[in-house]
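Left out: one protein chain. Kept in place: all the others.
Chains here go by letter, A, B, C and D, matching the order in which they are written, and residues are numbered from 1 within each.
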Amino acid sequence: MNEILLSILVFSPLLAVVVLAFTPSNQEQSLKWIGLFGTLLPLVLAIITFCQFDIGSSAIQLNEKINWISFTIAHTDSNVTMPIQYELGVNGLSLVLILLTSVVAVLAAIGSFTIKGQWKSYFIFFLLMEVGMLGVFASQNLFLFFIFFEMTLIPMFFLIGRWGYENKEKAAYSFLIYNGLGSAILLIVFVVLFMKTGTLNYGELANIFANGGSGLLDSVPGETFRLSILIALLLAFGVKLPIVPLHTWMLRVHVEAPPPVVMIHSGILLKIGAYGLITFGMGFFPAEFKRIAFSIAILGVVNLLYGAFIAIVQTDVKKVLAYSSVSHMGIVLIGLAALNDAGVQGAIFQVVSHGLISALLFFLVGVLYERTGTSYLKAYSGFVKTMPLASGVLVAAGLASLGLPGMSGFISELMSFLGLFQTKPIVAAVGTLGIILTAVYMLRAVMAITYGPLSAERGKLVDLNVREMVPAYVLLALIIAIGVYPDMLGMTIKSTLDSILSGFGG
Amino acid sequence: MELETIRSYDWGIMAPELIILGAATILSLADLLMPKKASRRYLAIFAFLGVACALVALFMQLDNGVISILADTYRFDSFSKAFKLLFLIGTGLILLLAFDDRKGERDEYRGEFYYLLLTALLGAMMMASSADMITLFVGLELLSLSSYIMAGLRKRDRQSNEAAFKYVVNGGISTAITLFGMSYIFGLTGETNLYAIQNALGDPTILQNQFLLVFAFLITFVGLSFKIATVPFQMWAPDVYHGAPIPVTAFLSVVSKAAGFVIMIRFLLVTFIAAPGVAEKPLLQEVQPYLAILAGASMIIGNLIALRQRNIKRMFAYSSIAQAGYILVPFAVISGLMFEAVWFYLLAYLFMNIGVFAIIQLVTAKSGSTDISSFAGLYRRSPWIAVCMTIFVLSLAGFPATAGFIGKFGIFMSALSTGAHYWLAGIMIATTVVSYFYYFNVIGQMFFRSEEEAGKVSIPGGVLTVTAVCVISTLVLGILPHTALEFFYNQFDLSQFFTPTK
Amino acid sequence: MSSLPLPVFLVLALILFCIGLFGALTKRNAVIVLISIELMLNAVNINLVAFSKYGPNPGITGQIFSLFTITVAAAEAAVGLAILFALYRNRRTVNVNEMDQLKR
Amino acid sequence: MMQYAWLIPLMPLLSFILLLLLGKKLKEASAYVGIWLTAVPLVMSFIVFFGQWGGESYKAEGTWLTIGHAVITFGIEINPLNSLMLVIVSLVSFLVHLYSKGYMNGDERVPVFFAYLGLFTFAMLGLVMSPNLLQLYMFWELVGLGSFLLIGYYYFKPEARQAAKKAFIMTRIGDVGLFIGMILLFWQVGSFEFDDIFKAVASHEMTHAMITLTAILIFVGAIGKSGQLPLHTWLPDAMEGPTPVSALIHAATMVAAGVYLVATMYPLFAASTAALTTVAVVGGVTAIFAASIGLMQKDIKRVLAYSTVSQLGYMMLALGSGGYVAGVFHLTTHAFFKALLFLAAGSVIHAVHTQDIEKMGGLYRKLKRTGPLFLIGALAISGFPLLSGFFSKDQILAATYEDGRFGLFWLAIIAAFFTAFYMFRLFFMVFTGEFRGAAKEVHESPGVMTFPMIVLGILAVLAGYVNTSWFGTFLSDYLGKGEVAPLASNHEPIWISVVATLVSLLGIFMAYLIYKKGSLSRDWLSRHLPSLSSVVYNKYYIDEVYHAVIVRGVRAFSYGWSLIDRYIVEGIVNGAVALVHWLAKLGSKCQNGQVQTYGAVAFVGLVLLLLIFAVSGGYFS
Partner (left out) sequence: MTGEMIAFFILALVAICGGVFMIHSENVVHMVVSLIFTFLSIAGIYILLSAEFVAVVQVLIYSGAITIIMLFGIMLTKHDPKSEKRIAKSRILAVGTGVVAFFIIMFLAINKLSFKQQDVELYVHNVKKIGIELYSKYVIPFELTSILLLVALIGAVVLAKKDESEEMNEHE
């Protein structure tokens, strides 16, 4: 079982896809429930995987490796065979992200019950996207990574374009074009690596770049080469993350896509960028990463402040949250740029934490939108009165987002800054301005919704129902759990972190 | 030369060509003898059977080594096997497509169409399996002439007429230019056998006329680029693809284009492989930047102008210009992966593009318009067709899990293998992203728009088969590409490509 | 024996090729366009025949090549003209300028 | 007992959770949950306090987070200072809970109120028990949360919403200082533990500049929390919350956390003269500054709020002048008498339903218990001899004088005068003269409200005797046990007490003359110095300046950026797309349908190729 556990996990949503394909499209309830169960299966499997995982070891675990494609290249004197394998495996980091994915997917599936119409295709796309996301984190081969990476793109395009709001198509296209550009750069990078080294396996690549030798290379590729590859990676994942000024697509997506899709998008998809930067950028090119760390730190601070400043004046709560995502991804960059235990750990924490928090926030925005039909802050006021539970969770989520201790956001913020202050204190000090600004825009938005006088026409709003409570409470519970006892998460990623950081010379 | 020597050749090796020839002859006779009002549709089945037999014959010969007849005027080698396979499969699928082309029902020239399709195929096959300039030229012209006529066969249709005329004029000019270049190549070597030319060009004495040689190369290249519709000889393609009947468009964009690549690789590569250039470098390396620029320009022009198209056929015409630009890359950079990259991409392209045209035929026949809006709301009307179309389009756009992705991957690999052509890969990437606009526009029409027309699109058997085959192949090649690649590596030993038969 | 160098033939061919090309690309009458293409092919034939005599490897091959070229050219002319007729029947014009229904 | 000390903060937390979950069902009864679950910690705090008195220190920690090789712990620590704080916090909290039972009677969101109180109490108790800086910081933020929630308790009032937001954001500005200081300390010391930090300071592992920097940064946190200049403006606004909250959070406990922070980190501050001077100057200036504003306010709670700011400034002044014990001492006494004042004010508000002192008057007769209690509080804060404030203020002045900060000393003297003056202005306006309000029936508050006030009143009188040069310096002896706390000497010149007493009596007398007797005109100042009086009345326009400069500035900056984001960043993208489309248009224009154009393009293309090759290949040369 263990030999193919990961494959089963990654492809498990397909089971529900098949079932859905043969369910008549007018059976609303059964379609929704099948969709939900389709996401529960990977969750169960992810938990099983977690149980099988030995957190003490930094090695890639639960490996699967099958020969897949091999290219034979006619070289000057001999033919060289360059194999591409189907390789899955997890380390602490990817395991955590797989868990996050499967949890958020379940909750987003619950949130999807309010989707209007065409549930069949909706859930099919939804589940296909989950396959892509799980695969991205489980693959151990760049080729496979890329395939899964793109696999998230298409369903997302459909989910935005079909079930979104007014300007959904424009949003879908900008999503597609920006991410297409990013993945295109990624593809070039991967091919270049493949042609230079003859392998696409993470471990082998890291090894080659660390020690030189094997593969097609007689020597380790030059400094300029590595640096340009790293910058290309930064650019490619920068679109995903997103790094200012490559962020405009994300705003549109956050505004136009249906809330459960944004939960997934903001909760998981953006994290692929961070995952890629950590696994490939830092994993393969530690020395070069060190060289550009200062620029990354600057980028991080720019992201942080840029998003925060603009979020202050947004009138649409979705836009506030969208810019807040930009801002929070700046913290990931800040953590990575620190290049020490604290910083990188903080970045990873931020990845997870922001995944949970933004999923929660967007879930709540979805709830509000469903009840009021608008997302403009002006249209909201005093919801505590009629929706005390929703308001309470919203305030809690907002506080988590602005980094209140006891919630996950604080831990990641603390560690990221802790890290950066060690290496680049001045940049970090500028960045702390973001902590204040985050409070400003978050409170502004959250309090505009919950506090203040309740207008007459909002008198009949209904509070969270049982189905809506599940995602809200589960996410809040996770946020608080990590915030109260962060070592729970810290232990899982510790050995992976150590192995990444060993590339920087300890 | 004695009759004995002629007899001594293994003529059986020509079986696929002979089968096609026979089928074509029988078809033309049958068409002549059949009563006027009788439907010619079922001749398609016969033609299809002919192609199938040829395919079987080809498979039976797969294990043979290099066989040469009459000083390489017919040469059976791995290269010819590999590409004849593509031509046969492509033509077979197009025949099935034509079988269901309802629009052609009113024309009484269906019989001729099948016949011409087979002769065009024959021309293409000869282009693949000859190493003699004259045979190559005649094969090329056979393909061209048949295509001209096919394009204009729907002769009461003004667009068809105009397409055919534009095709023939541009074709004539390209023929003249190609020949003009060939005449110098012949003149500088005095040979028509490609390997003899290769030999002669390797001779240092050629250095006296190095510039003329390069000019001859470029002139020939530009002339041949007509067939593959790349810059600078690409402008005819949209008009012709637009005006021609859909099966013909499919043929032109797939088989004819593949044949163009075949002759390009066969003729230019074999002859010039050892030729010296102007400076120290070999000629092929010297012209590399120029070819790469042309490839890049094709991608840019094709993808850009496709953005503005409202007519679906025309859009895919521009798309095919861009695709040709991609396929040109491995040739332009002469990479060690050239054969498999080109072959695999052409194979993938065959399935995806024929699939696209199959669905275009289906959908436009229903709506009576080739405007892109006839795809609006297709998903609601016929979800499976929409899904198939999506797969094809995604494949053309190069998304993973489809054949197009693996093809593009191979092309990237070749672009970055020998002397990393980052800028070319960059153009390819950038234009690929641009292409998302129009490819996804089709998808957007199908999925996001509300339908303008009601009613399901019914799928006739032939198109169903074609679509099914294409979808399955696109996916299989995308997910399990090693099936095709291993077949390629096992069956085709392309080291024999550059060496003359002993 | 020869008093005429190879280049004179080649230059003649080149001149004719250029004239043909110019005609094919600028003349408005479709028939003339077709016939200009024939002129270009003729120029090629001069090349081939000249090379067949004065080339590095003189022999009959060039002449044979030119025979094939002539045949192909003739076939092409016939087909071209037939297409033109079909077009003319629908459009009532042989002006190349007016054949621009398909564009953009 | 010590090993169960961790239960102390958990009780209120339990109250918080219970009330959140079951509040709907418990309704009015939730008050009892809150009261009982603070009564238990009160008892335990006393046990711990006396245990500590007996010399028993305690520390327990567990791993919380691992960063590389650094292990960050979570736990509790009991030392003299924080066991004292425990008592103060749990006592005031308990009393406020009790008082709230009466004060909040009839409010439909009582469960939420008590839940928030529970959350705050939990956080405050956790704060004082923290063994390391990080944990302190976390609870520090959580008390801010409690404060934020309680200020915004009347969520439907836009002012309350504004005030809550302002409180949170302004304290957060200070928190960032603390945050940075904490992180810098971590990298200097490799740990967040107080003990390690002090060890590092003592062993000179840190450079002097770094010590000063971190100390000042930490002090910035204290500035935010304790409403010192220039981050004081939130505290008066925080009076939008229910009055018991003001008593608990914004008088006795949370705002004093800043003082507690400086006291806790005292070894760090003591190692840097610059840091101490900063603390002293900020404290002294704040004391006089806030007191002067208090002179002219018309809102009973705002007067008290400015008084709080001013008194906190005193404490800071004490700490900055080396008066560690004096500061903590004043913190203790202030907790009692200021809580008393607030509760009494609450009782008044409860009775007359207004906060405007212009609409009160003559209430002494009507509120038989509140009146005297308020008087006690006012006397205590004014430094009336033999009441608690007298002793503690005395020591502060002494410490300042001794430290040689004469300027600050005289400022403090003037502030003392102001304090006496405005407190009695308040007293006379509210409790004497004629009733000027609209309310018909004015009743004394119920026993559940007056009982806590009585307790506090007693403490306000007696608390001063725990540390006097006459009866014994119990407090300094006790705090002195903590090996790190330096002692203030007791050799104060006697004239300081005399001057202080005289000054406060003068203040009371002046207030009497103006507001009771009317022998001096009330609007003397505003007539003779109109500009000065309006500046003071408008709190030196600081709110307005902040709003105009910072709030507007940030908003304008943000707006500008969002325009840049929308038009330039997006514009570039749109421009690129437009360019692509323009090129496409151009390209498709070339496709003009003319077959000869197509051929011409091909041919010209060919010629260009040849030409370029020829030229670059050196063909013509």
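Observations on the structure shown:
Keep this in mind: a contact is a pair of C-beta atoms (placed from the backbone, for glycine too) under 8 Å apart; a residue touches a chain by one contact, two chains touch by 3 or more.
A quick note: this is a predicted structure, and the numbers were derived from the prediction, not measured.
For the chain that is not shown, the touched chains among those present are B, C, D, taking the whole complex. Touch with the chain omitted from the figure is made, among B:Asp77, B:Asp101 or B:Asp132, by B:Asp132. Touch with the hidden chain on the side of chain B covers residues 1, 6, 21, 24, 28, 69-71, 73-74, 108-109, 112, 115-116, 119, 122-123, 126, 130, 132, 134-135, 137-139, 141-142, 145-146, 148-149, 152-153, 155-156, 164, 187, 209, 211-212, 215. Residue positions on chain C in contact with the hidden chain: 1-12, 14-16, 18-23, 25-29, 31-32, 34-36, 38-39, 42, 45-46, 49-50, 52-61, 63-64, 66-68, 70-79, 81-86, 88-89, 92-95, 97, in rising order.
Taking the complete complex into account, residues 596-597, 600, 603-604, 606-607, 610-611, 614, 619-620 of chain D touch the chain not shown.
Rule of thumb we're sticking to: only the chains that are shown with their structure count from here on.
Just to note, of A-B and C-D, the chains joined by more C-beta pairs in contact are A-B. Inter-chain spacing, taken between the CA centroids of chain B and chain D, is 78 Å. Mean C-alpha position of chain A lies 37 Å from that of chain D. Annotation for chain C: residues 21, 24-25, 33, 96, 99, 101-104 touch two or more other chains. In chain B, the residues touching two or more other chains are 165-166, 169, 173, 177, 238-239, 308-309. The chain pairs satisfying the stated touch condition come to A-B, A-D, B-C, B-D, C-D. Within the complex formed with chain C, the chain B residues making contact are 133-134, 137-138, 141, 144-145, 148-149, 152, 155-156, 158-159, 161-166, 168-169, 171-173, 175-177, 179-180, 182-184, 186-192, 200, 238-239, 242-243, 308-309, 314. On the chain B side of its complex with chain D, the touching residues are 165-166, 169-170, 173-174, 177, 211, 214-215, 218-219, 222, 226, 231-233, 235-236, 238-239, 278-279, 286-287, 290, 294, 301, 304-309, 434.
In the complex of the two chains, the chain A residues touching chain D come out as 244-245, 247-248, 306, 309-314, 340-342, 345, 382, 384-385, 392, 399, 404-406, 410-411, 414-415, 417-418, 421-422, 425, 428-429, 432-433, 435-437, 439-440, 443-444, 447, 450-454, 485-487, 490-491, 494, 501.
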